[in-house]
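With one protein chain withheld, the remaining protein chains of the complex are depicted in position.
== chain A ==
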């Protein structure tokens, strides 16, 4: 009796495994259809970063793992999103297939040290280009222009239309972020509350402890997508946050190369296609006009 029962258990396990693997197979096929082109023959100047990476056949990319639409770790342990697709396009031009990219999680506070220490070859992580950061790292791009916006409870009970309406209200953001600093500097009448992650801000908004959440519109979009009945986006961006690709300072050859690749992808539709499959799929909005690359 016992052995039959064991056998049955094994059979059940086998069936489940088979079901799982066929599911994985389907996913792989779907992904193959949308995979970026990988250059077959690559030729780069001797000694350049491109030649080094192409020769090694792999590249280490830092991205966020908690940003729906841009960089979010899926249950299989692979990040997906717009940032991830941009990185795949660049890797493809280096002759590196998506599966040969080594992903590293970078959060806002560790992006510069990771680049400076060479732990990552480049960072594509909703990384706003600014002058302080340019002192320690270089930026290719921008490949997207985000803007600071406001998220409110569904129905906008407080009637918040823009940052000036935040005066006297409690608004939530993340400690150390550019949007939080912007509120502190330019809208001091707003009562700012800062957590360490945006999900806590969303909890507080749902609880009614705060009346608004403010940060880049792309992040808010992800939060609204998570609770469309509870939240809504004001949809009136009041800053410009150019997202760039962070890389080691002084490697102008590599920066020019990435800028060339970005411009090509703007032209040939790969950029818009990446948008439609990731962030665009969440917002339901069409790809915006690509930004102009800033070759400083």
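Just so we're on the same page, contacts are C-beta pairs under 8 Å (C-beta built on N, C-alpha and C of every residue); 3 or more make two chains touch, one makes a residue touch a chain; residues count from 1.
By our rule, contacts and distances are computed from a predicted model.
*Asks:* Going by UniProt, what is the name of the one chain that was not included in the view, given "SUF system FeS cluster assembly SufBD core domain-containing protein", "NADH-quinone oxidoreductase subunit E", "Amino acid ABC transporter membrane protein 1, PAAT family" or "Glucose-6-phosphate 1-dehydrogenase"?
*Replies:* Record says "Amino acid ABC transporter membrane protein 1, PAAT family".
*Asks:* Taking the full complex into account, find the residue in A:42, A:97 or A:136 that is in contact with the omitted chain.
*Replies:* Of the candidates A:42, A:97 or A:136, A:136 is in touch with the missing chain.
*Asks:* Of the residues A:193, A:272 or A:287, I need the one that contacts the missing chain.
*Replies:* With A:193, A:272 or A:287 as choices, the missing chain is touched by A:193.
*Asks:* Of the residues listed, A:80, A:93, A:112 or A:165, which one is in contact with the missing chain?
*Replies:* A:112
*Asks:* Could you pull out which residues of chain A are in touch with the chain that's been left out?
*Replies:* 108-109, 112-113, 132-133, 135-137, 172, 175-178, 180-181, 193-197, 200, 203-204, 207-209
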